[in-house]
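For this depiction, one protein chain was excluded, whereas all remaining protein chains were kept in their positions.
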Amino acid sequence: MKTVLLTGFEPFNGASINPAWEAVRALEGWRGEHFRVEVRQLPCVFGQAIEDLVAMVDELHPDMVIAVGQAGGRPDISVERVAINVDDASILDNGGQQPVDAAIASDGPAAYFSTLPIKAIVRALREKGLVAGVSQTAGTFVCNHVFYGLMHHASVQPQPIKAGFIHVPFLPEQAAARPDAPPSMALDDIIAGIKLAVETTVSVDADVRETGGATH
Amino acid sequence: MKTVLLTGFEPFNGASINPAWEAVRALEGWRGEHFRVEVRQLPCVFGQAIEDLVAMVDELHPDMVIAVGQAGGRPDISVERVAINVDDASILDNGGQQPVDAAIASDGPAAYFSTLPIKAIVRALREKGLVAGVSQTAGTFVCNHVFYGLMHHASVQPQPIKAGFIHVPFLPEQAAARPDAPPSMALDDIIAGIKLAVETTVSVDADVRETGGATH
Amino acid sequence: MKTVLLTGFEPFNGASINPAWEAVRALEGWRGEHFRVEVRQLPCVFGQAIEDLVAMVDELHPDMVIAVGQAGGRPDISVERVAINVDDASILDNGGQQPVDAAIASDGPAAYFSTLPIKAIVRALREKGLVAGVSQTAGTFVCNHVFYGLMHHASVQPQPIKAGFIHVPFLPEQAAARPDAPPSMALDDIIAGIKLAVETTVSVDADVRETGGATH
Partner (left out) sequence: MKTVLLTGFEPFNGASINPAWEAVRALEGWRGEHFRVEVRQLPCVFGQAIEDLVAMVDELHPDMVIAVGQAGGRPDISVERVAINVDDASILDNGGQQPVDAAIASDGPAAYFSTLPIKAIVRALREKGLVAGVSQTAGTFVCNHVFYGLMHHASVQPQPIKAGFIHVPFLPEQAAARPDAPPSMALDDIIAGIKLAVETTVSVDADVRETGGATH
């Protein structure tokens, strides 16, 4: 029985809801034949978010960790490829912090690649009619921060952990309240996407080999 | 008991599905306290589509007509404001026609405004968390063609008909199959939106007065 | 010798510059073999803008009128196809007015089509490597207002006037100051585009027949 840790962020930037948390919390208690899921919320706060996630990993000893965050404006469930070692915030986090060009781990490498089977996840979602893609950047805000911190901590564990980050779109109700009419995705579809990502990660040994690249 | 005619187009441009028809067909047999709905499919063919719609109106004598079409790439349910008297096709219709700068009705006015309560519809959808907006153009393909033909025919009926056109986004399964990752909307949300549009049109006497305009 | 009236709007919505006026003013005194150009500024004020334009037409008796306005966010020089009989402002005009769903001319038709050779203009611009397209909507703000007022006045003149409206993008300096990084166009290219539009309108008898339509 494998343990899968799923995290979702609290709302941020003045919002009252975060689709990542809404999707993750809906999977509380979900289990498959070979895995069970633990769901937890992370604060949208530089530093504290990584501390909390590290504590969760140390407590649960998960085989897999997928952190989920909101990417408002993207149309798809985007599976992140790489976390980079820099915080550069264009808005305040929930603790009032706005770091600029600060290393996340002063002794860490410039980047970590996701160890999730990102191509297999994207393929599985698309086959079910869900809109998904590989993303080449998780930004430089708390999402990338947590993604980097997760991979950095996973890199020093005795047992291997499959770990990575997935960004999800606005919910329709969020988009409906905005004058710029951004793309959105129904909560049921986001939940279905996260479930497929978990099932794919549990069942796939090696990632599939097909392009998910970008020319720029 | 009012009669509401809802139409949706068949798939076009090589697609195997049209979200407009999927949503409309799901409402077959739907009735409210004061209305019942008739649903019909329209061909995506210049000329024939209007002929069919005119025949349906003459047969059913509806109190309301809402024609629904796909606007692939738009993120919202867009309630059209105006139909213009021109066909200018950038792709072939399902009959192999591609008219350029041809009048729809040689004796008709340059345009007709929708007689649906377009602002009230948009407000009703947004209040339910659905992504919606007023659109200032229905394009120049078969959607605008049918919209214009509908308003032109309604304008000569003895009894008034509330009539108009609504564009809906791609379904997620359509977007998932495209490399450019366009916005999409879950079928359930499209259906909910069309239902609200019908209920609002049946129940509202005068449209609300709030901006739905565009600077350009 | 034909007289061509070119108008450009003053800055609006708090801006200090309007690319339409910057381009138009640069053509002051420009003349070709068969035409001379008069350039004038219009206020971005509902009502007053049409009054001023009507007075200019009555004074100059132009053979051609092209009104030019800013479409911030569009990437191309867009030649407008149709003006509709409605004001619906999402922002304040320079006079503090914000009309909603008000007819421009209570006795006017729902719309007027441009009488410029819009397809020939787009083709001429593209052949010179300028980014251009036909637009199916001029919005519902002061640009559409002036476009409609222009066509309404032209429709009652004893002599025919070729008239229409062209929207131009932000200047690079405007885009550089915005966090959302909208598309922009160099002033030299906007000026070159307006000149080509004038020359094409002067020299073309009938518009070319090629698609400039939109599916929605």
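Read from first to last, the chains carry the letters A, B and C; within each, the first residue is number 1.
As a working rule, a residue touches a chain if its C-beta (ideal position, glycine included) is under 8 Å from a C-beta of that chain, and two chains touch if they have at least 3 such contacts.
All figures in this text were calculated on a predicted structure; none of them were measured in a lab.
S.K.: Counting contacts across the entire complex, name the shown chains the missing chain touches.
M.R.: Missing chain, whole complex, touching shown chains: A, C.
S.K.: I'm checking contacts with the chain that's been left out. Which of A:Glu33, A:Asp101, A:Asp180 or A:Asp205 qualifies?
M.R.: Of all options in A:Glu33, A:Asp101, A:Asp180 or A:Asp205, contact with the hidden chain holds for A:Asp101.
S.K.: Which of C:Ser114, C:Ser184 or C:Thr201 touches the chain that is not shown?
M.R.: Final answer for the missing-chain contact: C:Ser184.
S.K.: Can you list, in ascending order, the chain C residues touching the missing chain?
M.R.: Residues 75-76, 125-126, 129-133, 171-173, 175-177, 181-186, 188-189 of chain C touch the chain absent from view.
S.K.: Can you list, in ascending order, the chain A residues touching the missing chain?
M.R.: On the chain A side, contact with the omitted chain comes from 13, 69-74, 81-82, 84-91, 98, 100-101, 109-113, 119, 136-141, 143-144, 167, 207, 209-216.
The rule is short, and it goes like this: only the chains that are shown with their structure count from here on.
S.K.: To test your reading of the model: what rotation angle superimposes chain A on chain B by C-alpha positions, in degrees to the nearest 5?
M.R.: 180
S.K.: Looking at chain B with chain C, do both copies bring the same residues to the contact (over half shared) or different ones?
M.R.: Mostly the same residues.
S.K.: What is the distance, in whole Å, between the centres of chain A and chain C, each centre taken as the mean of its C-alpha atoms?
M.R.: It comes to 47 Å between the two C-alpha centres.
S.K.: Distance from the CA centroid of chain B to that of chain C, rounded to the nearest Å?
M.R.: 30
S.K.: Where in chain C do residues touch two or more other chains at once?
M.R.: As it turns out, chain C has no residue touching two or more other chains.
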